[in-house]
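The structure follows.
Missing here is one protein chain; the remaining ones are kept as they sit in the complex.
Order of writing sets the chain letters: A, B and C. Residues in each chain are counted from 1.
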Amino acid sequence: MMELINVSKRFIARREDLLALSGINMRVGDGEFVCVVGPSGCGKSTIIRIINDIIKPSSGRVVVDGFTYEKNAPIPHKLIRRMGFIFQIPNLYPWLTVRENIRLPLDIFGLRGQKWMNHADFLIEKAGLSSCADQYPGSLSQGMSQRAGVVRAMVHKPDILLMDEPFGALDERTRERMDFELLDIWRENGMSVVFITHNIGEAVLLAQRIYIMATAPGRIIDTLRVDLKKRDMSSFEDARFEEYSSRINNAIGNILLEKAV
Amino acid sequence: MEKTADEARTRLYLRDAFRHIAAQAALPVIALALWHVSVTWFDVPEWQIPSPPAIIKAMGADFRAILPHLITTYGNVLVGFTMAAAIGIALAIAIYFNASVGIAVTPFINLMCIMPLITLVPLLMLWLGFGSKAKLVAVVIQSFPIINLNALSAFAGVNPLRLELMESMKATKYQKMRCCILPDSLPGIFTGVKLAAVLALTAEVTSEITGGNAGLGARIIQYTQYMKMPQAFACVFYIAAFGLIFYQSLSFIERKLTKNY
Amino acid sequence: MNKRDAFAQKVPSLGNMVDLPVENIMAPVLKRAWMKKFLYPMILSGCLVALWQWCVNFFQLPGTVMPGPLSVVRALRTNFGNIILPDLLFTLKIIAAGYAISILTGFLLAALCSQSKWLSRSIAPIAVMFMVMPTIILIPIFMVFLGFSPIVRVIVVSLQCAPIIMLNTLAGFTAMEPSHLEMLSAHGCSKWQIFTKYTFFNAMPRIFTGLKLGCIISIIAALGSDFAMGKTGLGYRIKISSSMVALDMVFATIIVAALLGIIMFEAVSFIEKRVIVWR
Partner (left out) sequence: MRLGPKKNFFVLENISKSYGENHVLTEITLYVNEGEFVCILGNTGCGKSTLLKIMGGIELPDEGKVIFQGTPRERKNTPASQSCFGMVFQKDQLMDWRTVYENVRFPLEIFGVNGADGPSRVEEILDVVGLKKFGNLYPRELSGGMRQRAAIARSLVHDPNVLFLDQPFDAVDAISRKALSFELLDIWRKTSKTIVMITNSIDEALLLGGRVVVMSDAPSSIAGTFEVGLLHKEKTGDFRESQAFWSLRRKIRQTLECRQLCEEAV
């Protein structure tokens, strides 16, 4: 159970004070798939970095299963081990082979047992990366390296998965395939996922709850509960899918219009 | 069919390799031939400009006389260079771990890079005598600032995304250095190392010419005083050959270490 | 496809034979806040000089072993006009001539080599050899038939400094992004238009790296060649005063040479900041 309690973040960019986030209140239950959707520049990437304590909030605090961390209280180490972070660019180290890249979190968290190595190999096998496990990431396609990035974030068995527009750079077809694979992984492991995206269709397909954000200052303007029956190829043509997408579009649209007028 | 394709490819590769070597060898061969022809044609006396065969004969005949000086020069440069590399990189790592060291040391090292430290050679000779101690100090002083500065700029110029991955796992400073910063900054470090190699050889030869009688530089001065030009040219050739081999081996090591970046 | 692949693409390139000791010689470390850059070093060097003066007084070191900063300043003031200044001007003339020649030959050769792969493949190894070999060792050989004339030193400085500038400029000219080239050929640009409108600006950072390196190396070569020969020049002044064990003169001249190096380098960096506005 994770909660952000009126978190706000102030950046000093080019000598003027930029309020990136103001008064964010978010709640992610155990095993819940939550999406955050918003135009670029609404601070959605900052939220996920505050949860993972990469960026310190200017005010407000984050509570995860009773542990709180905020501006000057760092995140307890136990909590870090329970989080996996996936970037938009796969971010594999070119000097390590794919297998070593995937085992990197084990090395950092000091999980050295053979049990963990087998677990890593099992995940590599399941993700279909075993054919290129001993190659260097330079020769991988974008889809494969993003897949390796996902596996790397899950190798230390986290129960919170933080994903910052992971499939943003892929073309439509690979993105759909990766979305469905992510859904299968999420159903099997039952972890809670915070998924950041700017693609509204992808958010509606994946999420149980969607937070819609607006820019300047970054704030949550609406929350949407999505309950599609079956989340697969056919759900694209489900009438409710249309209704959710247009509702998000309108919410974001008239904010932009407001600003334009 | 398969065999001929391979054959064609290897033949193509060989032809290309041959062309490559021919192009590289073209100018030196022409220069030597021109030199030889002009020397014999204008029958320039031996003591003014020796012809290439005369130099090669001198290299062979006087090898035993030149050998000790060869060893002192090569030895000084290699020992001085490795000490400088060790100091430079260790200092850079120390600055990474403790920024206040950086504040104290970096401005001076930046100045030491710019200032011609070759001017200290006579002073060092005065204090440390004409032996190889002064030469070693001159070589170290001349090359360690460049290595340190380039190592520092490589550490500062690490790809921020790769660092953010380490941040997301709350890696300790040591882990960040070992897993991400050091490998990523290898190309930068080698840039400084190769430049320092050039400067180390220059410092060594200059200090040999300035004082003392050990080392190839001093031998060149003596040979020219006694008008034994073939031996002088032989020493020049030994120094040039050492410089080239030293530089190319450093580049080779760099290519090996960073082949899959 | 990162820059390295673009480097090895069909564009005439040096291949990986010549890996250039180049890149950002002046690190972002220098770009710290003004405080760190000027105030702290001032204070620290102030303390060092004070410490130096205290040691000289405390241990009563004789002038022949370690002169105090005050005696160095005194020597500097008294001898600057008549002795150090002519040497400084002489060495400055040599460095300027050598640097100018090497810039000209460097750019010329680089422009030539960037046109044809074969030319660059044959000239580049020669340039690397001259870069790596300290050309000071050629001085005794040139002196045999050129005597003590300053031409020898100018040749030595330009031979040492030209390869570095040429190789860096050439790397700048050949490190073109293939995607940018596609955009240019979509407009049907001629070779000359590509050079003036794209290659020249794209290579600017690498050219200035080469110029900065060349500046450092030309000063080292000039002062080194003073040690080897000649009757005038800062290097010769240092050598003579140290052989006469007049250490305050030695320190004075070393400080002048150091200032010369710093001023030249900062001048080139200043020009770079004015030219490369878009960084």
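Operating definition for what follows: a residue touches a chain if its C-beta (ideal position, glycine included) is under 8 Å from a C-beta of that chain, and two chains touch if they have at least 3 such contacts.
Model, not experiment: these values are computed from the prediction.
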Touching partners, among the displayed chains, of the absent chain: A, C
Touch criterion as defined above, residue of A:26, A:79, A:151 or A:252 at the omitted chain: A:252
Omitted-chain contact residue, chosen from C:64, C:193 or C:243: C:193
Hidden partner chain, residues of chain C it touches: 179-180, 182-183, 185-190, 193, 197-198, 201-202, 204, 276-278
Residues of chain A in contact with the chain not shown: 39-41, 168, 171-174, 197-200, 237, 242, 246, 252
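We take it that only the chains that are shown with their structure count from here on.
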Centroid distance [mean C-alpha coordinates] between chain C and chain A, Å: 50
Gap in Å, rounded to a whole number, between the CA centres of chain C and chain B: 16
Chain B-touching residues of chain A, taken from the complex the two chains share: 52-54, 75, 77, 80, 83, 85, 87, 89, 91, 93-95, 104-105, 107-109, 136, 138
List of chain B residues in touch with chain C within their complex: 20, 23-24, 26-28, 47-48, 102-104, 106-108, 110-111, 113-116, 118-123, 125-127, 146, 149-150, 152-153, 156-157, 187-188, 190-192, 194-195, 197-199, 201-202, 205-206, 209-210, 216-217, 220-221, 223-224, 227, 229, 232-233, 235-236, 239-240, 243-244, 246-247, 251, 254-255, 261
List of chain C residues in touch with chain B within their complex: 2, 4, 16-17, 19-30, 36-37, 40-41, 44-45, 65, 118, 121-123, 125-126, 128-129, 131-134, 136-141, 143-145, 160, 213, 216-217, 219-221, 223-224, 227-228, 234-235, 238-239, 242-243, 245, 247, 250-251, 253-254, 257-258, 260-262, 265-266
